Every structure is written in C-alpha cells, then in structure tokens.
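This is the structure, below, for whatever I ask next.
Here the complex is missing one protein chain, while the rest keep their positions.
Chain IDs A, B and C follow the sequence of writing; residue 1 opens each chain.
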C-alpha cells in the first residue's frame, strides 16, 4: 500500500443512483460493514470518510461496531460527514434555512457529528452544504442566509475547537446556485467566521466546474493555512461528473500536486466519485494510481524545477518542460 | 381551460428524486391513477405523456385501466415514452449498446410502446436516449453506435408508419456525452434514417444547454417538417435544471413562439420539469400560464410585426419594439 | 432626460474593434471631443466615463480642454479609468506583474488618474485589471501576485483617500484566467486591502459570465458597503458579449434593481458595451431605456411587494407575481 494519506469516501464502494436511475446503477447495495471490508481487503486506501446519519454509515447506534470494523480492516477514519443533503427536512437548506427550527437542527446535527468524530478519534468533520442556496429569483435573502451560515458555523466550531471543520464549496447542484459556491466565497466566509478550526475543503471537480485553477485555489487557501481536506475526482470542466481522477485532466493535476507540496498540505487525498457504470473499488484504485503517478512525477522531477518555471514565467519553456517529463520514454525506446 | 394543446408529462405530478436525495423530495409518491386524477381535476392540461414500463405509468398489464382513467379525467394521451433510461439493463445504452441482446430488447420495447400507443389512440412515441453515449475516452466506437441507432430506429419506424416517433436530443446527462446531443446531430441522423414518421422532439431546456437558439432549432427542423413535439422547462443555460418554464428566459421564448407559429407547428406543448421543491401541479400551471401569456403577446402583437423585425434586421429597432410590447402598461398608469 | 444617474463609457460612441476586425467595425473614429458632443446632444446620459492615457480620452495634455468640453455639453465626469489594458507594456499585467518596474509604473499611473479625477471634480477611479492573470499553467505565483495587488492598491488608496477606487472583476478575457475574477475574490481582496476608499465595481455581464446571481452580488458587496459603481450590458451567460442591456435577460434585471434599491446604492448606472454592429448612441439609449423601464416597474410595483416574495420564499408565488406585473397589459386590452 502507498505510504501516502490516500483515502476514499466509503460510499464509492456502494450503489450510486441519479435522478433517472433512482433505484441505482448496481444490483446490490452493500452496507457499511461490507464496504469497510471491501476497502480493507483492497488495501489501496488507508483512510475512509463516513457519512453520519440514522440511515447512513455512522450514527450513535452503530458507532461501536463501526469503530471495531475500522480497526479490523486497518482503516483510519479521516472524516465524519453529517448528511446535510439527503434527508427530506434539509430540502431547502440547513444552516441557512429560513426556518429557525431547521437551522437549530442542523447545528445540533453538526455538533453530533463532531462528538462522534471526537469519540472515534477522527480530527475532521466535513460539511457539504448542498441544499443551501436557491433555484429561483427572489427565493432567498442572500445577505441573511450568509449571516446565518457565519453564525451557525461559529457555534459549531466553538462546540469543540479540537475538531477541524471543512466547508466544501460547489458552484451548483442540487441547487441551481449554491450559497457557498467558490473558493473565494468560502475564504471570504471563513474570514467572517474567524475560527482557527474552520477551513476549506477542496473538491477537485467542484473547482473545475467553477472555472477555477486548482493550483491557485490551493495557493490562496494556504496563504491563510485554510486547506483542510482534498476530494479527488475529474470531469470535463462543465459539470460535476465525479469521474475517476485522471480521466480528463493531467497537466492541471501536475500543477495541483506542485502547489499542495509547496504549501505543505498535510491532509488526506480522498476519492469522492460516483462510479455509476464502473466497479467502485477499481475506480478508487485507478484514481489513486493516477494521483500517485503524478506525485511520483513531481517528486522525481524535483520541486525546484517547477519553482524555476514559475520564476521564468515563460509558457514556451514550461510547454517544453512538461512535454519532456511526460514523453521522456519515447526517446528511450 | 386554454383551447391550446397544453400538456404535461404525468411524472411532474409525482415525486422527483436526484442523486443526493435518492428517496425523493416529496413525502408521497402518487401512482398513475392518482396523478391522472390530479391532472384531470386541475383542468390545466388537455393532454398527458405517459412513461411505458412494467414499473411505470403504462404497460400491457394496466393499459385498460389507464385508458379508462384517461377518459374519466378528460385527458388525451399525447405521448407514450418507453422508459429507456431508468431500468438497469439500459445503463450503458439501448439502440446503441455494444450488446446485441440489449439492442434487440430496446427495439422490441419501442415497438411495444408503439403498439400501446396505437391501441390507446395516441399518435406519438417519444424516445429520449439518455443512456446512449459515453463518459470516458475510448469507451465506444462512435461511428458504429451512430449506425446502430440509424438501423434500430428504421426498424422501429417501419413497424408502424402510422405512429410518429420523436427523437429527443440532449447534450449530456446522465452520460457526460450523449450520442444524440444537439438539434443538428438529430437532423443529420434523421436524414440517414430517412423515414417520414421519425422526427425531432425539442426540449427547450436541452437546447438552451447546448447553446442553441430556440428559434433557429425550430426553423431548421421545420425546414424539413421534422418538429414533432415540444417539451417545456427552463434553466440558466448551464444545465438541464428543469425549472418552471418562464423562470429565467423571456425574450428567447417570444422568438420561440414566433417561429413555432410561423412554421405552423401543430403539436403539443408539454411541460417536462422536475418540481423538486415546488408543488407539481402548481408548477405545471405556472409554466403553461407563462407560455400562454407569451402566446397572447405574440398574437395580439401580430405575426407580421415580427416578420418586419427580421426583414429590417436592426437590433435597435428590435430592442425598442420588444421593450414597448413588454412595458406598455408602464406608460398607461 | 431621465433624472436618474445614467451614464456611459464614452468609448461606446466610438469605433469598436475585435481580434478579427482589428481595424474596427465603423468607418470613422471620432475623437473625445466629438464623442462628448454626441453624448451631450443625445441628452440621454448625465455622466460619462473617460479612459485616461496618452492616446486615450483624457491626459495631462488635454485635461483643460476636456473639462471645458464636459461643461459645454452638460456632462458630469463620473469615472476616470486609467488604461491598464491596451498599452503594450501592460501585456503581462500591471500591479501584479513580475516586473517591479511595471508594478511601479502601474501604481504611478493610477495615482495620476486619481490626481486627474480630483482636479476635474470626479470622485471615482475605475480599475479593470484585464491583463492581470495568466493563460498557461505554472505561469505565475498566484499567492505573490495576489499580495502585490493588495499592496499596490493600498498605496494608491492612501495617495488620496477622498478618491474612491473601484476594482472591476471579470472571470477572463483577455487572459484565460483573471486574477480578480469573481465578486467574492474581489471582496476577499478588499478585506485584505482594508481601505474605506476601495470598493467593488459590478459589470453586469462579467457577473453573468461568472455564473453569479446579480442580486446576490449586490447583497454581499453592500453588506460591507462596497458597491461603488455599476456597468451595464448583457450577454447569453457564456461570454462577455457586451450586448445592449436588456437584450437577453429581464427577470434577473428586475431582481438586480430590487437589490440595488434595497441596499441604497447611490452610484451611477453606466453603459459599457461594444456596439460592433449597432449605432453607438442608439445602443446607449436602448440600454438605458430598458433599465429605466425595469426601474419604473419596480417602483410602481412597490419594494414591499418584492420583500414579501423573499419572505414567502415560494417560487410559484413569485412566478405568478412576476408574470402578472409583466403581462398585465394583456388582460387590459
């Protein structure tokens, strides 16, 4: 197994569905214990992310057995993610909901996830506010919803400063417009939240959809030491397809890895894909094999070479350089 | 009720789901008879589209009862749509599948839908090839898949020339690339299919996502008398959000209605939305109220006025004209 | 003439070019005095924006004559915009350039623009950093360029705290990635700049291209009292086409006007289009006539009605409401 901090969201080993195939693209739907076993036996990831919820991977009812299964399978729990998107009461938002009861419920839920994380020795809780945003004009008070998010996250952060909270932005889907939609919006909100234990989670595909440069996102977030977590997947820069990492992009990922190393990112690299029509475990393996190859390439090349490219700021030199490190074998045979 | 040929896909009255809320955004999931009753009582649409399938609206097992329910509720059946997207065997395609058994099954299924349509007095079968396409590079033989589609549709068309078949293109989703993705691709394929009873179905939102001008699509399709059916919805031109018609666009829809009238489109105007967070029946009513208002506007203005705009080809004259017909009431109060 | 603070960038009355028609789309190229006369005689705008530069509208050599011409034509100078994009030395950036001499030159240039603004009684200087960004991977050090921008703007701001500086973001073009690309990125940078006389300039088309909701941009910027200026134009949400305002969008613009009023925006509404194939003055007039009509609509409807829509947060109610205020005349005739 690679020594690196490679991980996966455990759901990737399960059965994905979409709005047209709501029953799912796989015949079976393995439960959390079966999926932990799959991940353990596969021996590709060292960490897993679990979804917290009564009908999800982890909850107060099964925490003991989940803990045991993690240990049995030699897996670290690298993230507890409260399910803030797939329960019907969240359909119109969570911390930013117009309904104060929903906002309260969301805060309590996040705190509960933090407690579970603390109990299971996991230092990180991931928040993906998928249902917070809007679909129609005049649907929400933008300034108010932003403020509720600031205050809600502050309360959660103060609940246990030892647990790090990552806000995972996404430009859209399921809402046509997400409230926390881009890296700069997240960093702006983090400045307003002003808590050291709250940071940004970069989902590679979300950034690509937002027309963001991955390297720049890392540079800006790390300028404030705020990159807490990374999700891996790929797409054609048009939609969050959640394809295998490496399916579409390559040069961008070289730059991403460079900036992660340069800014001394020490978190996990966690596969977050929807393997609709490919085998889940194999998709995790391929995604991490691509990442590993890109990491090897950067390491063998040497960071200082990339530093020099940036210093030179000459796209032709960079083109030649990238071409040579990628196609070196052609000149050998 | 409006005298126009207003319709809806009956599923709009049901329970929509997406990949994050796979259980659905509504508490109840009314069956086809309940939904027919809702549509009948609402008295907004005169026609409905039904999905054909063992687990869907219409099949050989329930056709008699469905027919009776249509009659009881005063509804015309304007489309029978075989479910070619939501059954697991279609996950990698239908008429264009690599598997000959799947291709055969898809042909048989479409013929079955045509038979049901004929039996229930419906002149149209709608084919949306959502699962035909690809997600990854080197996944399919593009030329071969195209050819299989041509031959498959030909066989279906010849099964019953009295039934019209509409191919509904969409740029992507659920596949990252659909095989039948744009209006010109569809028209190109229709030329190769060369059957008078096969045409194009325009889904307004799909065209917007493909960066197509709606009026141009109608003009090009009708140049060959190939516009068979129209689906109504709206989006921000970035994704097939399936919002209420009229939520985002207006000027484009005025031009769309103009070209539909000018080319003497005589088919249905059928609402095809996903009312995730709005009430289904109300969303149908609003969508058709917007369409009706745009139609009234065009009719009261007079087609010849729009003809003159095109003849003049002067964007400033057009701007003034559209502004005046839209804001006339401001000058009255 | 409308009593509102309607304005235009004076270049709109001139000769636009693009990369394929570099010689321009008009036969003549009127100089600044001819264009001031055109704007004055047209009597549609009360204010104009001038580009500052040796070969542009305004410079130390012609400031006296420009001042006189402004007065003669009854026009206010609402913005002085240093040309930081069209002089060859800026090709790879200004305040964020790798070259310290270029950064110094850019700071001096902005200060010079501020001095001219002060001298001519104009309270605002607009900065559009079009050439700051990158086209290729590994081209710049993102964190460093950001820092240079923060420091450069701070120095400018401190040069004359009585002059307001607006940063106009744009997702891309002429660079494939702008450094200051979205509203949140701008607001984040403004927080780091931390000067009361530096704010955000909203170009409607730039926000649409960035997939931003216009109302939300206003709400977030005004939450910090940072909306300093507004540029008007329109596009299909895919590229900064700089079409006449009102050519494509309408419902979005109603919400925009609502939020501008609600947050008590008191700045100018300035037309910034490229009238490639339409007459410049007429395009200004049409753009402002659309804005005026939307403003009239919002005012006659009453702000509290829109407040209620947001409170209700029911898209169907909103749909009905917008439909009725837009199509009221249909029910009258």
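Quick notes
In the analysis below, a residue touches a chain if its C-beta (ideal position, glycine included) is under 8 Å from a C-beta of that chain, and two chains touch if they have at least 3 such contacts.
All values derive from a computational prediction rather than experimental measurement.
Looking at the complete complex, one finds that the omitted chain is in touch with A, B, C.
When you scan A:21, A:95 or A:247 for touch with the missing chain, the hit is A:247. Touch with the chain that is not drawn comes from one residue among A:1, A:43, A:303 or A:326, which is A:326. Mapped onto chain C, contacts with the missing chain fall at residues 16-25, 27, 85-86, 88, 91-92, 130-131, 135-137, 172-174, 176, 235-236, 238-239, 241, 243-244, 247, 274, 276-277. Taking the whole complex into account, chain B touches the unshown chain at residues 92, 98, 134-143, 146, 171-172, 177, 181-182, 184-185, 187-188, 191, 210-211, 213, 215-216, 219-220, 222-223, 251-252, 254-255, 258-259, 306, 309-310, 313, 315, 318-319, 322.
Along chain A, the points of touch with the absent chain fall at residues 211, 236-238, 244, 246-248, 250-252, 277-279, 282-283, 286, 289-290, 293, 296-297, 300, 314-316, 319-320, 323, 326-330, 332-333.
Throughout what follows, only the chains that are shown with their structure count from here on.
Using the mean of the Cα atoms as each chain's centre, the chain most removed from chain B is C.
Sorting all chain pairs by how many C-beta pairs they have in contact places A-C at the top.
As a whole-number value, the distance joining the C-alpha centres of chain B and chain C reads 40 Å.
For the pair chain A and chain B, the distance between C-alpha centroids works out to 36 Å.
Multi-chain contact residues of chain A (touching two or more other chains) are listed as 92, 135-137, 172.
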